[in-house]
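Here is the structure we will look at, set down as structure tokens.
Up next, subunit A:
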Amino acid sequence: MSALELCNLSRQFDGLTAVDDVSFSVNPGKITGLIGPNGAGKTTVVNLISGFLLPTRGCIHLYGEDISRIEPAHVARKGIARTFQNIRLLKEASVLDNVVSGFHRHERSSWWSSLFGTPAARQETSEFREQAAELLSRFNMLQFANLPAGNLSYGHQRRVEMMRALATQPRLLLLDEPVAGMNDREADALGEIFKRLAKDGLAILLIEHNMRFVMSLCEELHVLDAGRLIASGEPYAVRAQAAVVAAYLGG
Partner candidate 1 sequence: MLILDGLATSYGRIQAVRHASLHVEPGELIALIGPNGAGKSSLLNTISGLLKPVAGSVRFFDQDITGWRADQVARAGLLQVPEGRQVLGPLTVEENLLLGRQALAGRKPNHQLADVYALFPILRERHRQKAGTLSGGEQQMLAIGRALMGGPRLLILDEPSLGLAPIIVNQVFEALQTLRHSGLTILLVEQNASLALASSNRAYVMEHGRTVLEGPSESLRHDPRIIRHYLPSIETTP
Partner candidate 2 sequence: MKKNLLSLASIFTLAVPALLGTAQAQEVVVGVPISSSGIFAFANLPARNGITLAAEEVAKSGELGPLKIKLLIEDTNSDKNQAVNLVNRFINTNKAVLILGSTSTVEAQAYLPIAQSKKIPALTQASGDVAVIGDWIFKANAAPAKIMESLALRYIKDYQPKRVAYIFNRDNESYIQQKDGVKGRFEQVGAKTLLEETIVGTDTDFSALVTKVAAQNIDTLVISTTGEVTANIIIQARQAGLPSSVRIVATPSAGSHQFLKVGGAAVEGVIFTSDYFIGNPSKLNQEFVSAYKKKYGIEPDNFAAIGYTVFKTAAAAIKSAGPDYSPESIRKGLAGIKNLPTILGNGSLTQTTARTPAYDGVVLTVRDGKFVPL
């Protein structure tokens, strides 16, 4: 079963069609790329998948379950995690707290036990902190645990955002231009991490302009132009198509 399946997805804004009849799927264990010129509708697709926008037509299935009409927080709880184009961390909170915040989806204690401090609620909190610390050490960031996240360098902040997304233990990871503003060497280091995650069975949808990066990671590539899918398939084949060259890559 594919992890994510978009079928005939459309979205209009005041009569303008931003996304027009788009269908493709994302499979577990693979990195799927989505590229296209600015204004082609990539961000709208991301917002549709993550539930911030309602589709005008079409459906979105997550492991066979229709998620196209449920509210965004609920979508996230279904197991979709994302990173943001410009990093969004809780800058004043410590690195550890940022990662702990990713565990929200797995909270089991009720509001009552949280308000009155039952042992179960306290237990849960300390478990989350331990798990977050483990994640930090896996990414070799344990020494920054108590530092405010805003004080870290750009590359480290990207990693914290990544760890937060992973803390939700997602079934699908949306990466929105994760290497924007990085040079090729830095991008490649991050790419290695993505590859490892995919190998562990995660489904990843990557939106990115850095063609070199996209080509080196993706096993499948979709190209969006003016809201429509103009090409899909194996990356090198897609890159060779005339329509893609004309709309996106240029001469």
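One rule holds for everything that comes next: a contact is a pair of C-beta atoms (placed from the backbone, for glycine too) under 8 Å apart; a residue touches a chain by one contact, two chains touch by 3 or more; residues count from 1.
The candidates came about this way: all candidates are chains of the complex that A comes from, given by their letters.
These figures come from a predicted structure and were not determined experimentally.
Evaluated over the candidates 1 or 2, subunit A touches in this complex the candidate numbered 1.
Contact residues of subunit A toward candidate 1 in the complex are 35-40, 85, 151, 153-155, 177, 180-186, 188, 209, 211-212, 215-216, 236, 247-251.
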